[in-house]
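Every protein chain except one is present and positioned as in the full complex.
Chain lettering (A and B) follows the sequence in which the chains are written, and residue indices restart at 1 in each chain.
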Amino acid sequence: MSAVHDLAIIGAGPAGMAAAVMAAELRLSTVVLDEQPEPGGQIYRGIERLAATRSRHLELLGPDYALGLELTRAFRASSIEYLSGTQVWQVEPAGRIFYRRNDVAGILQAKKILIAPGAMERPMPVPGWTLPGVLTCGAGQTVLKANGLAPKGRFVLAGCGPLLLLLAAQLTRCGIKPTAILQTTFNRWAAAPHLLGFLGAPAYLIKGLGLLRELKAASIPIHNVSRFAIKGDTQARAVEFVCNGAARTIEVDTVFLHQGVVPNSNLAWSLNLDHRWDDVQRCYHPKLDAWGRASNAAVLVAGDAGGIVGAKGAEFMGLIAAAAAAVDLGKVGAEQAEDRTRDAKTALNKQRAARPFLDHLYRPEQRWIAPPEPDTIVCRCEEVRAGEIRRLVTEQNCPGPNQLKSFVRCGMGPCQGRLCGLTAVEMIAESRGVPVSEVGYYRIRPPIKPVTIGDLATLDVPERNDAVHM
Amino acid sequence: MADFDAIVIGGGLVGTAVAYGIARLGRRPVLLDEGDIAHRASRGNFGLVWVQSKGIGVPEYQRWTRQSSDTWADFSKELLEETGIGTGHERPGGVTICLSEEELDKRRRLMEQLHIEAGETNFDYEILRHAELKKMLPAIGPDVVGASYTRYDGHANPLFTMRALHAALLKHGGTYVPNARVESIQAAPNHFVINAGGQSFAAPRLVLGAGLGNKALGEMVGLDVPVRPVRGQIIVTERLQPVLPIPTLMMRQTVEGTIMIGESREESGFDDTTSPEVIHTLAQRAVKSFPFLKNVRIVRTWGALRVMAPDGLPIYEQSSEFPGAFVCTCHSGVTLAASHARYYAQYVMDGALPAELARFSTKRFDVRAAA
Partner (left out) sequence: MFALLPDNPFERITVHVDGNTVGVPPGFTAAAAMLLHGASSTRTTPVTGEPRAPYCMMGVCFECLMQIDGEPNQQGCLVTVVEGMRIERQLGKCKVDE
């Protein structure tokens, strides 16, 4: 094992990159580990390559995406160690980090760990969501950004949230027009009381209205739907929905689903960080102080992983958390850290004040969270269906997600509960008639990313033959 | 207050098996369980129904284990018929793989001792050299020197077994109450009132099947249950096509296709996390035994706390201060599940433990008796 780093940052999205830049300025020896081949995270995915080889596409994707270039340039210019293509599979609370890079397992040690694994799309368990030809809007955007790929044939976008509209607009600009947008959630009345905060960050409103105008100009229908199912045998062939009380069917080749984003939380759970349930965002957040310090003294969290704040908010959180790490390590005084983060904190608060409007506007209703149809798959990996989960809770008194996991393998497959965890806890809470916070979450254990037995067998740690004998 | 024929504390494999056994007799048990997160040895179980290596120097334990293992197929069949849930039980025999001549020698001596101590029960075993073992387990690597084999060994899916026991308990009219951590016990001979999870339960019989919780619960009813946690760590892989036809002490392929690798033994207090050092050592041994595992990916690792008595044996006792209160605890909840359901439940309702279980009495922990 090499020298001990002051700070290890996991994730090179906006939060991780901004944190790295700040940490370098504050002279922390810093290492950044990230899964992707290039910095940017999901939001600025593939931005360096795109700017270098497909600059016309950069315009089509819009100015928000182009903002990422500035940050990646600053990140590349900062004096930190950057390990791309690196999957972190275990982090010990004491600061030992286990990773896999170029098919080789490695270990490094850091005094402070800043986790910035970003967000993932909230699971959207609807009938047929496991069929080939059904992808998330995030996936659609990823292949558009990183690969210049767009769907062929007829397609719809279904669900709710800014990303749904953004992807529709981006594809339309590329000349690829969606057949329809099927909006499952649009709570204007619940959102209305939060309008004032939203107007504090006017860019959101301007962008949102702009997208709607763009889609309208392109004559793309937006239907508000109360039922939605994807039909097909070996792949998606059609979507069925109810709009204004009338049942309709549209034939499709591809479906993009989205109903907001939630923290990508397995790393935080695997560290046993304290979490709290956010009933508006309908997900767990790690408990953090104003600087991003988590319940474990060595760990900080920044960006969407700490609660959804968006790309700009993530950047501010990263910068603030890096300053906190520097204070805790005695590299800067508390006052100096205050000075250096004052603007970021003000800007972050504005971003945060804008969230409740969006969170309420697109807060999915129960039927999109806890599928009412018994045959809908909840756990994609182990093919556990909604009816089975309800039956276990109501008939066998299953108290929580860990018992559920034990009994029917829900959450036990390769994705380690990422795609079913929130659905499972919401369904258990619903069936038990208790708040989700009382139900808890899966106990997440390392490795949180795939490693082979060979990786572990060749790991550079002492043997414990005393504990392993015949 | 709710009245029952028996209160069983602990919703793991031990407690549920006993509760199911009581319900199966036509009596009405209530099973009190903690919440979703507890020190649940049953969820971290390896899933062997194992005979070889159990009860060296203690023939009573060897016989008790063997009896359960002999009962398992029928027990599993009954659960399937009653609940439709398969336990995945198989009894293809099992091996303990040795990676050196020294290990194999040691193994041979242990097996011979078991054979001698078995007396009229009979205990057949074979010591297999590499070439013979390879016929049974073609995937072994060149570092494998040999193995011990008995036909009594097998395995089951511990989680499906748990689920089947729960379902069977309910089917026979038993009651399961989760989120019911015991707050107090009012004990009198053959009369127990328990407050748990804001409710009261009364019954003439009480069974402590709460694993590590039995230590504190035992004190409340005059039973000395000196159990401590011993951590085991386990690795589980992605699903593979069948490659290990028989289980080994450290590795077995489940009916779903995953391969489980375990199990370690450490004193770690109540820390049930995993440690890379132990996982590394397990993985090393696994790859030496079966080189194909090198490229196989891990889905999960976990640690779980075994419920261990100072001498490693089960503890079966009725309180002399409060007759009607029994303790049932062991670190082989899967292997012994059949006996706990079929026999121990009966003994509890009969109100007396038989002489063959005397060796597992708490009297063995009595300092004066040992001196």
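Operating definition for what follows: contacts are C-beta pairs under 8 Å (C-beta built on N, C-alpha and C of every residue); 3 or more make two chains touch, one makes a residue touch a chain.
Please read these numbers as outputs of a predicted model, since none were measured by experiment.
Within the whole complex, touches from the chain that is not shown fall on A, B. If you put the hidden chain back, the residue from B:97, B:296, B:313 or B:353 that touches it is B:296.
Considering the full assembly, A:149 is the residue among A:149, A:280 or A:334 that touches the omitted chain. Interface residues of subunit A facing the missing partner chain: 35, 37, 42, 46, 49, 53-54, 56-57, 85, 87, 120-121, 130-136, 138-139, 142-144, 146-153, 174, 176, 234-235, 253-254, 264, 380-383, 413-415, 418-419, 450.
Mapped onto subunit B, contacts with the missing chain fall at residues 138-139, 238-241, 243, 257, 292, 295-297.
Note that in this section only the chains that are shown with their structure count from here on.
Rounded to whole angstrom units, the spacing between the C-alpha centres of subunit A and subunit B is 40. Subunit B meets subunit A in the complex at residues 33, 35-37, 43, 53, 96, 98, 103, 106-107, 159, 162-163, 166-167, 170, 176-179, 233, 235, 237-238, 249-250, 256, 261, 264-266, 273-287, 293-302.
Per the touch definition, subunit A reaches subunit B in the complex via residues 90, 92, 96, 98, 395-403, 406-409, 412-414, 416, 439-440, 443, 445-447, 450-454, 456-457, 459, 461-470.
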